[in-house]
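A single protein chain has been omitted; all remaining protein chains appear in their positions.
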Amino acid sequence: MKEQPFIRWDWIADHTDEIWARLLEHVQLTALAVGIGLLISLPLAVLAYRRRVFYPPLTWVTGILYTIPSLALFAILVPYTGATSRTTAEIGLVSYTLLILIRNIVAGLDGVAADVKEAARGMGYSPNQLLLRVEIPLALPAIAAGIRIATVTTIGLVTITALLGQGGLGYFILLGLNRVFTTATMLGAVLSALLAILVDRLLILAEQRLTPWSRARAA
Amino acid sequence: MVESARGMIIASLIGDAFTWLQDPGDAFAGGDISQRIVEHLGMVGISVGAALIPALAAGLAIGHTRRAEFVTVTVANLGRAIPSFAILAFFFPITLKLGLGLSNWPAIIALFFLAIPPILTNAYVGVREVDPDVTEAARGMGMSGWQILRRVELPIAGPLIVAGIRTSAVQVVATATLAALVAGGGLGRFIVDGFALNEYEVVLGGAILVALLAIATEVVFSVIEKVVSPGGLRRKTGFAPVYTDMAQTSEVG
Partner (left out) sequence: MISLRDVSKIFPGTREPAVRDLTLDISRGEVVVLVGPSGCGKTTTMKMINRLIEPTSGSIEVDGADVLARDPVELRRTIGYVIQNIGLMPHRTVAQNIEMVPRLVGWDRSKIDARTAELIEMLDLDPDLLPRYPSELSGGQRQRVGVARALATDPPVMLMDEPFGAVDPIVRERLQDQFLDLQERIRKTIVFVTHDIDEAIKMADRIAILNLGARVEQYATPAEILSQPANDFVRAFVGIDRGLKRLALARASDVDELIAAVRGDRK
């Protein structure tokens, strides 16, 4: 029997269109999940920050969501939202971003120096002005880090949604696993890893742009 | 099949799951519960155990000598960025090629790499955060670098190091479920097979088992962390302050 080469580069060359399409799908799924996650997390986090009483239940619920292995969460959602719908995938993906984002936003707000907050209050900033002009801007590095972590984690989770018929680059991994087709498996694995690393790098750069004041040092 | 599943209410599903946990009965998916638990723990034990050596060595060395510090940041970022499923899938064909057949090996190798970053990061931070005055006093007393590491830095950094191992272990417990996707065993089998056979109570049951295992791991290591705390330095065991990550990391995918 003819021995199959480990990686069939010709197959890859033939399928560049599909690869590109899956890549875009991957990015879309990620962006949507993080975007929605942020929209939900921001007000919840501010609420938890201002009214401490909400923080434990919030972290409790999101913590539980987070410990459920992704496989299980997606699998459980299927009977309720349909096997191959994007909704199933997005619900799962968004849930995972929630814990990361809420935690980081609250930690960021908490991390703002007490005397900065006190000085601003003492000068006559109302609570909302304080939040918008002092607390959130100073919490931005932590929030940005949270967004980065959530994004990168989501990229990883999207690969698993391949099991639900979504999956972006995970599609190739699944294809390769089902048909013992090494080329596809490797392609999916390597590309999704590269995507994650690239996005991580880019977001780190963006984070650094956000805080010019922290890099200015005493003369 | 999916239509009948859609009729289920969550409460009954949870009830069914707990029933299954006590006695699998007719449910076919996944096999023997205790065997899978052992398998799962085996994968976790081997991968984390093996990861301890390079991760601790590197973390302690970098923290003590303060050289090549970029390595820790890089490892932390890579560790968090690279999708676990990708690493897993990557090693599957390789282990096949190496003649290891369908086994838990791709999972163990992938988990090994996954386990490294939290241990390395925490070992590094732990050693580095030791009050420089303390190490300076030690040096002034005439301790060699090696002695300082062993008698001063390591005991003080102990709790943080254990916290790192704890984070790593919990992450690995959760991620080991993915092994089932590459023909491996462990508790993920219940999730994957249950899903395939529409036995959703098995899926939930499997998930509950993983969650319980993760919590148990967390608790065991928290205890070890307290035990390892030098008396005068009892710190609150909270979340291991992974370098750039503030969220509790229980790896999910």
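Letters A and B name the chains as they come in the text, with residue numbers starting at 1 for each one.
Please note the rule applied: a residue touches a chain if its C-beta (ideal position, glycine included) is under 8 Å from a C-beta of that chain, and two chains touch if they have at least 3 such contacts.
These figures come from a predicted structure and were not determined experimentally.
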*Omitted chain: which shown chains does it touch?*
A
_From A:Ala21, A:Val116 or A:Ala206, residue that would touch the chain that is not displayed_ = A:Val116
*Of the residues listed, A:Ile7, A:Val61 or A:Val134, which one is in contact with the missing chain?*
A:Val134
*Considering the entire assembly, which residues of subunit A contact the chain that has been omitted?*
113, 115-126, 129, 134, 137-138, 211-214, 216-219
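Just so we're on the same page, only the chains that are shown with their structure count from here on.
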*Could you grab the centroid distance between subunit A and subunit B? Build each centroid from C-alpha atoms only and quote it in angstrom.*
20
_Complex contacts: residues of subunit B adjacent to subunit A_ = 2, 5-6, 8, 13, 77-78, 80-87, 89-90, 92-93, 96-97, 174-175, 177-178, 180-182, 188, 191-192, 194-195, 200, 203-204, 206-207, 210-211, 214-215, 244-248, 250, 252-253
*What residues of subunit A sit close enough to touch subunit B in their complex?*
6, 63-64, 66-73, 75-76, 78-80, 82-83, 96, 99-100, 103-104, 107, 142, 145-146, 149, 152-153, 155-157, 159-160, 163, 170, 173, 176-177, 180, 182, 185-186, 188-190, 192-193, 196-197, 199-200, 204
